[in-house]
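Note that this complex is displayed minus one protein chain, with the remaining chains in position.
Labels run A, B and C following the written order; every chain starts at residue 1.
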Amino acid sequence: MSEYSIIGKPTPNVDGPAKVTGEARYTIDMTLPHMLYGKLLRSPYPHARILSIDTSAAEKLPGVKAVITGKDTPGGKWGLWRRFRELSDQQALATDKVRFIGDPVAAVAATTEEIAERALDLIEVDYEPLPAVFDPIEAIKDDAPMVHEDFPSNINATRHIEWGDVDAAFAKADYIREDRFVLEAAHPCAMEVHNSLASYDKGTGRLTVWTSTGSPYFVQQNLADALKMREGDIRVIKPHVGGHFGGKNSTMPDSVNAAILSMKTGRPVKIVFNRDEEFTTTEHRTAQHMALKLGLKKNGEIVAFEVKAMTNGGAYTGLGATTLYLTGTFITMPYKIPNYRYDGVRTYTNIVWGTSIRGFGSVPGKYCSETQLDRAAKDLGIDPLEIRRINAVAPGYTAPGQYTFESCGIQPCIEKMAVRVKEKWPKIEQDEGIGYCAFAYMTGGIFNWIDTPYAYSSAHIKVNWDGTVDLYSQAADVGQGHNTVAAMICAEELGIGLDDIRLHMGDTAHAYTDLGAWGSRETLMNGNAIKDAAAQVKQKLIDIARMKLGENIAYDFVARDKRVFLELRPERGVSYYDLVKDAIRHNDGVPLTGTGHYTPHNKGMISPAYAMGIMAIKAKVDRETGHVTAQDVLVVHDSGQIINPLGARGQTEGCIHMGLGYGLCEEMPMDQGMLLNPEFVDYKILRTRDMPEIEIMHVPTYEPNGPFGAKEAAEATIAPAAPSLANAIYQACGAEFFSNVLKPEKVLKAIRAKEAQNNATSQAKK
Amino acid sequence: MPKYRCPMCRKICSEHLDLARHYLGQTDKKHKEWLKTQGLSYAELIKAQVTEFGNKGYEALAEVLKKEAVVVDEG
Amino acid sequence: MKQQLNIVVNGEPRELFIEPKTLLVQVIREHLGLTGTHQACDSSSCAACTVVVDGMAVKSCSILALQVNGREVLTVEGLAQGPNLHPIQQAFIDNWAFQCGFCTSGQIMATKALLDENPDPTREEVQAQLDGHLCRCTGYNMINEAVRDAAKRIKAQKETANSEKGAK
Partner (left out) sequence: MKTIITDFNYLAAKTLDEALDLLCKHKDDDYRIIAGGQSLNTAMKHRLLTPEYILDIKGVADLDYVRFDEKEGLKIGALATHRSVELSPVVREKYEVLREMEENVASIETRNWGTLMGDLCNADPAVDPAPPLIALDAEITVSAKGEERTVPAEEFAVDFFETVVQPGEMATEIRVPPLPPNTGVHFMKYSQIHGDYALASASVLITLDAAKEQCVNARIGLGGVGVTPIRAKKAEEVLKGKKITDEVLAEAARVASEETSPISGIEASADYKRELAGTLVRRVGKEALERARRA
């Protein structure tokens, strides 16, 4: 018998019935009586001063109820780095100048979407175009145009990490290589675009906002800043969310302007972005330049590693500063690196800004470091899997001043991979190769840039007379399956069934704080809070059971299968349902409640726990067209105790899909700040026929910081997909890549370059 | 062993290089402005640090801090 | 000038007066309030808005509603008959074939049309039929498994129904 009755069992999604019948309501599906439709007028210039705005013609259009510009807004600036006010740089509508193509300058509310759209055409804006800057290397120059005043050379944030004696270690290294990389931007492309519905109550002065977000709490805080209101006068509700992937952490102009328009008109206002607005004005994975210097011993042991990163931040901060830091940390994992130095600078530029997209900084960095490691291994004549094994960390490993891996299954993961690869792919054909990448990722961030005074996560439980449990939390299911995980953890702790649990999630008015879904935090942080709340209720039930059974104080009780019974004598127990009734009777008719919370303490700079593993991809290259086929994927993953194997698999499959897209086809080419592919016609996402089958194996560990030993599941697996693929092509034909997006033409060029190099070498030998 | 205090705030470090690291990690105007009085540019120091391998930006600032940082007694 | 549109939606005859420029998806979502059909793009490239018209899977975002005059439209809301979920819906739940669920109604309606035509598709056939559907969450493999599982369930359901008939 397994230790758990619910945890670890494949469990269908608790939101399933709603989602397969069309009954699930997303913000985009919602309307309110008397509702108006809002639209934003956006800048066509990457950088320009606003000289004047004439809204009179738009105001006269029948059906238009409000037209606002920057001067009509409360004027509060906001950002996720709330603790550092100078980095709270977003605003509802541009006042003095626009900073990227798509910066909003005016907003309209009208009785129909069509009238709102027509009204935008009638607004006249007089701009004075300013010189603009689009690349970090240009942005950091002395004479570069300044995107924000007070930020010389457009330096938005810098990060420095250092441990050991890097320079001395390089001096002693047997082998050193330096590589420079250019990483392309990618868009998260959630299927549901950003959209919000705001309803301001004229009588009470309070505001309710429904929005497609990963964190109702962040939106509430940011709205309070933007609107200069008390946060308690703002209620944010997260309905079902059609995808997040890191692109829905920041509060965007949809919710803020819908709120302002609702306050102006006294009517509910809904703003829905078009897909091209989604691409051109919402947050993406940052493009960056990276330089890596790696020092090894002859046997492949890493002795020193140095990384420099310059990221193309864009017009505002978002979570870009955190991403910059995490790029410098995830790139070291899961390896023993005795001497390490990282410097990162994030520059403001006149493009839409980059942020914390799925994988949170790990994706570009790992692409560079893992392709570099393969080249080093080849030069030293070491097998690529072996060099990863040699350097992989052991449980308890600490990167000085940064992070500690408590549970850590990377070594067994690599061993398992070595065995499985031999079984699965005994023969490699011409133009095929196997590429590897080891990886690790956090389980929720310890950071508090949002400056919350509250616990990082909390949950409240109410047990009713009939034994049904109401679970309240602000935690956000954005599609990752957290609602299912939350119900499972609650049910396991109380020893009841999923059918007993009623979820009330993602509403700032109904629950205490949770910081939302980012950095793979909900399972551990919200899970701990829920477990804590449930444990309080369980204790009350045990107390009643002990009293009823008259048991000795020394005997332990367990709650399981809807009973509470003696651990050593399971036949002596009481029905959960009877206990609940007794408990409520004993409590003067008050339902049983528990309030749990979790905040990490003394867990380093990043996270309380890390998931990790290794990926292998078998790929084939067409030497004539440059086409790369990812044929087969193997992952061995240490994800602690898996809560829901179905959900964990789903997340892993999805991460690999997105990771392969990063490696193969997703990019955001721009010309003078204008995105050239702002529709799915031109922004390529892998389709079903492009996806290989994926085999996922687990190395279970027990994570002491997580609920039931759980830690992050699967977000770790987005970063390794692209480097595994690039390494597979490198193994297949020697072609080397110093940027992601292996479009056929790039691959063909790399193959030709390799052939030319080989020819030159053989000529020289003659 | 002597310790050194940041000329602009209360941060105390035992090494000049560490103090330089602290200094360039600050994004407020006050810290940036003082660099100008020393003939240094915040942007240039960051640029030196991030565009070339090594610790060039910090080392340059550490040299200045060696002269300018306030020495704090051990006790 | 508004024109009359007569369509049968989920088995119910509907008579509407609409602007000719109205797209089928607008009729479904805005006029009829059937918001289970979603839109995720403006370029006819994602197939989230797929509904079944006269047995064919089509993209409701790219079709003028007047062009379906006189036809039968099936949306996700009309798939399950009576109190139980349709086997496709149950298979999608049991196989974790969705995460955020936003593209799911399109995937399910395309599956309905596929299985009506080909009751026992291979992995490759499912891929070929659902290739136009963008999904950002699942990586598609679990959808593919759900579709084939749904095929088995429908077959089993038919066999049970037949044997019950035979017994009578």
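Following the convention adopted for this analysis, contacts are C-beta pairs under 8 Å (C-beta built on N, C-alpha and C of every residue); 3 or more make two chains touch, one makes a residue touch a chain.
No experiment lies behind these values; they were computed from the predicted model shown.
Colleague: Among the chains included here, which ones are touched by the excluded chain in the whole complex?
Modeller: Hidden chain, whole complex, touched shown chains: A, C.
Colleague: Would you mind spotting which of C:Ile7, C:Leu34, C:Ala57 or C:Cys103 touches the chain that isn't drawn?
Modeller: The single option touching the absent chain is C:Ala57.
Colleague: From the list A:Leu93, A:Val272, A:Leu471 or A:Val621, pick the residue that touches the absent chain.
Modeller: That would be A:Val272, which touches the missing chain.
Colleague: Of A:Asp431, A:Asp561 or A:Asp682, which sits in contact with the chain we cannot see?
Modeller: A:Asp682
Colleague: Could you pull out which residues of chain C are in touch with the chain that's been left out?
Modeller: 1, 3, 19-21, 23, 26, 39, 41-44, 47, 50, 53, 56-59, 61-64, 66-67, 110, 128-129, 131-133
Colleague: So which bits of chain A touch the chain we can't see?
Modeller: The list for chain A reads 113-114, 117-118, 193, 272, 274-275, 624-627, 664-665, 667, 669, 676-677, 681-682, 684-687, 689-690, 743-745, 748.
In this section, only the chains that are shown with their structure count from here on.
Colleague: Could you work out how far the Cα centre of chain A sits from that of chain C, in whole Å?
Modeller: That pair's centroid distance is 30 Å.
Colleague: In angstrom, rounded to a whole number, how far apart do the mean CA points of chain B and chain C lie?
Modeller: Here the centre of chain C sits 64 Å away from the centre of chain B.
Colleague: Using Cα averages as centroids, what's the distance between chain A and chain B in whole Å?
Modeller: 34
Colleague: Would you pick out the residues of chain C that each touch at least 2 other chains?
Modeller: none
Colleague: Note the residues in chain A that touch 2 or more other chains, in rising order.
Modeller: none
Colleague: In their complex, what parts of chain A are in touch with chain B?
Modeller: Residues in contact with chain B: 84, 86-87, 140, 142, 150, 152-153, 155, 157-158, 160, 162, 167, 178, 291, 293, 306, 308-310, 341, 343-345.
Colleague: Can you check the complex and tell me which residues of chain A touch chain C?
Modeller: Spelled out, the residues of chain A in touch with chain C are 12-13, 15-26, 28-29, 188-193, 240-245, 274-276, 478-481, 646-647, 649-651, 653-658, 679-681, 685, 687-689, 691, 693-694.
Colleague: Under the definition above, what is the set of chain C residues touching chain A in their complex?
Modeller: 29, 34-38, 40-43, 45-46, 48, 75-77, 79-80, 85, 89-90, 92-94, 96, 98-105, 108, 126-128, 130-144
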